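Notes for the one structure printed next.
Removed: one protein chain of the complex. Kept in place: all other protein chains.
Per-chain residue numbering starts at 1, and chain names A and B are given in the order in which the chains are listed.
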Amino acid sequence: MIAELGQVFLSLALILSLVLATVPLYGAHQNKPELMRMAHTLVIGHFVFALAAYLALTAAFLNHDFTVAYVATNSNLLLPWFYRVSAVWGGHEGSLLLWILMLAGWMVLVSVFSKNLPRAFVARVLSVMGMIAVGFLLFTLLTSNPFDRLLPGPLDGQDLNPLLQDPGMIFHPPLLYMGYVGFAVAFGFAIAGLLGGRVESQWVKWSRPWTLMAWAFLTVGIALGSWWAYYELGWGGWWFWDPVENASFIPWLIGTALIHSQAVTEKRGAFPAWTVLLAIAAFSMSLLGTFLVRSGVLTSVHAFANDPERGMFILGFMVVVTGGALLLYALRAPRIMTGKGFDFMSKETMLLLNNVFFAVSAAMVLLGTLYPLVIDLMGWGQISVGPPYFGAMFILLMTPVVMLMPLGPFSRWGQDNLWRVMFPMLATLAGALLAALVIVAWLDAWSWRAVTGWMGGLWLIAGSAHFLFDRHRSSRFGVPRHQLGMALAHAGVGVFVIGVAMVESATYERDVRLEPGQTVEVAGLAFTLDEVVSVKGPNWIAEEARFSVRRDGALIEKMTPQKRRYHQSGQTMTQVALRPGLFQDLYVAMGEQMDEQTNAWSMRIHIKPFIRWIWGGALMLAIGATLAASDKRYRLARKQQAAAVDVNAAPSRP
Amino acid sequence: MTPRRRKRLTMIVVLVVGIGTAAAIAISALQENMLYFIAPSDVQAQPLPADRNFRLGGLVEAGSIERDADSLHVQFVVTDGVHQVPVTYAGILPDLFREGQGVIAQGRLDESGVFHAREVLARHDETYMPPEVAAALERSGAPHGVVE
Partner (left out) sequence: MIRLLTPLVVFIGLIALLIVGMQSAEERKRVDSPLLGRPIPNLELPRLHEPDNKARTDERLGEPWVLNVWGSWCQSCRVEHPYILKLSENAGVPVVGFNWKDERADALRWLRQFGDAWAYHMVDFEGRAAIDLGVYGAPETFLIDHRGIIRHKHIGPIDEQSYADLMVRIGTLRDEASQ
């Protein structure tokens, strides 16, 4: 019953989104305020029905309604309630429903927070987002309905993939989707800007906080996924350049370019067409990511549903959305192509360089991801592209970015002089380089990666600190939030760079065979395997290894990795034991039983220095972006603009 | 040429040269890091360079897993139904590694035809086999037991 209700709610949401996609747009075109005003109500209604459908599926999970095929595939009687709630998005169909709900949520937010923007513009934005909602609702209802029945239902379900039975997995997909869907807002603003008449140059300023928030969500989502892979997959890696990871990384790289190019376009009116193009690309790449993950075109360790029909639908949708947007761009861009000239050495050039490097990086990742497909189509055999390709490309492309990043904020718009920018920074640079050498010597981690990593990282952190110090001294009202956010984010990159350099150069790894009672020495720490015992969980049984970790004979930690076997699916899972630390993680994972009599097991023991800095840096990026988005200049500016527009617009009305 | 146009031209030249260089580097990096996917029958069919990494795919032959008594060395045979390739590996095998299961081993082939794996990946799900493995099984032609 509840599933049928969910179906009805989804259909109602589709009807509302169809109206939303057309009527306000028409209203904006014909200048009919009553039609434009409908957008607000429609957006709220659409959200209510999307939420109701989502809750219906959640209820089916909580009630163990195995006559719903999706529930039967992704849950079972033994699954704890919180995993039943998160299992809603554990599979393809449900994750789409979450997508739809989030899109509906973003639309409500846009509608609520854009009261001060010109009505026609908001109507256009919401209509464009409504079109996207139509596409996703159709996709769900036609190819991936989570409410499909399976009659008669099985007595018990199949279980949620054990890999997904984990707190990290509860939050990773929603945050990632928030980012993807958030780019739909930037996309909507850009398209509305192209469609609009006189106020088009303002849309960049209005869309900046939205883009920043979407980017912040995507950053946290990707970081969470990396953290999850680190402790859940049991390999100790934090990034695998897997096609699915790349699918989320490409929009992130483009999004990074976008938030920087928006700054130029807003402040100086320079390269507006490029900004529009990036806004289109960021959302299109989110769609492409969805396509790659769900169509079966590429092989991946964690591919979702592989279904060509779904793939064709997403492709068709992309053709409409991106193709339509690019066509509109080609037709309308000449009208917005204005901008002030700028000198070689200027803030514009700095930001342009940022854009070039990030756009090229995105192209490199896309190339590496799609290359196997091209080779296969040419009939040259089946290949995969190894992670060293991506690693090499990134070091190459990001080195100049790291070197130039601290200089960017100091440079002036229009025209500047390299020496003027560089000179005050020389002391900071020298300090950072020296400190890097001292730290590396102290850690005794001599390797070119560690040295360059620390130099780059400290240069970024010191540069940001220098910038904040300067601003604080020269401004009477304190440092505005958007500058604070930027400095924090740039320092976050520094933290991240240090983390990556240390993990990649100084990780201590050992795979050993251990019997109970044996001890292995790893980097000054003694890991003793005390015993291996059997333990029982709600829906699994496990072998648990109990380790005592001692430094100089003193016990510092008990660690208990597990090898779990889930009842329902019969899948085996490695549960890693971790001792997280600011400067190093201890990481122990069980391999397999080598000998039944002695109970010897293969064990993977890692010491990962500074790995928390990788995610810490990412978190700083996200917090920085959020701070910048919350700056009052956007709110103030919005009000002023709106007032100005209204005054100007008044006489032209009949 | 006005200064403005000259500036523009220089900028475009810089961009084109930059992107060209990046593309050239990318292609050569791609070539170096390309891992060819091979099936046991490919190993039989033609000599493969010993200095390159490959991904060898197939099924773990039943009864072929041999473990070393006191280290992490393990040997097993990967088959596509027609030909077999012995594989050696030192380290921890993935959770889903089992006899009769699809695997992908990444490593080098030595002169004696033994594949030295540096990494072993197992198939993730019973209803799903990596298309690469599936295709390799198909390409191998007629499996055992077929009366021609």
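Observations on the model:
One rule holds for everything that comes next: a residue touches a chain if its C-beta (ideal position, glycine included) is under 8 Å from a C-beta of that chain, and two chains touch if they have at least 3 such contacts.
Predicted, not measured: the structure shown is a model, and the values here were computed from it.
The residue from A:L277, A:M398, A:V440 or A:M486 that touches the chain not shown here is A:L277. From the set A:F139, A:W206 or A:F291, the residue in touch with the chain omitted from the display is A:F291, counting the whole complex.
Residue-wise, the contact with the chain that is not shown comes from A:L373, picked out of A:L78, A:L373 or A:M403.
From the options B:V14, B:I27, B:A45 or B:A62, the residue with contact to the unseen chain in the full assembly is B:A62.
Where subunit B meets the missing chain, the touching residues are 59, 62, 79, 81, 99-100, 102, 126-129, 131, 133-135, 137-138, 140-147. Against the chain not displayed here, subunit A makes contact via residues 69, 72-73, 150, 152, 154-155, 158, 273, 277, 280-281, 284, 288, 291, 295-297, 306, 308, 311-312, 315, 318-319, 322-323, 326-327, 329-330, 333-334, 370, 373-374, 376-377, 569-570.
Following the convention adopted for this analysis, only the chains that are shown with their structure count from here on.
Chain geometry summary: the mean Cα position of subunit A and that of subunit B are 29 Å apart. Listed in rising order, the residues of subunit A touching subunit B in the complex are 234, 296, 299, 301-303, 306, 341, 344, 356, 360, 364, 367-368, 371, 375, 381-389, 392-393, 396-397, 511-513, 563, 571-574, 589, 591-592, 594-595, 602, 604. Of all residues in subunit B, those touching subunit A in their complex are 4, 7, 15, 18-19, 22, 25-26, 29-30, 32-37, 53, 55, 67, 69-72, 90-93, 95-96, 121, 124, 128, 130-132, 135.
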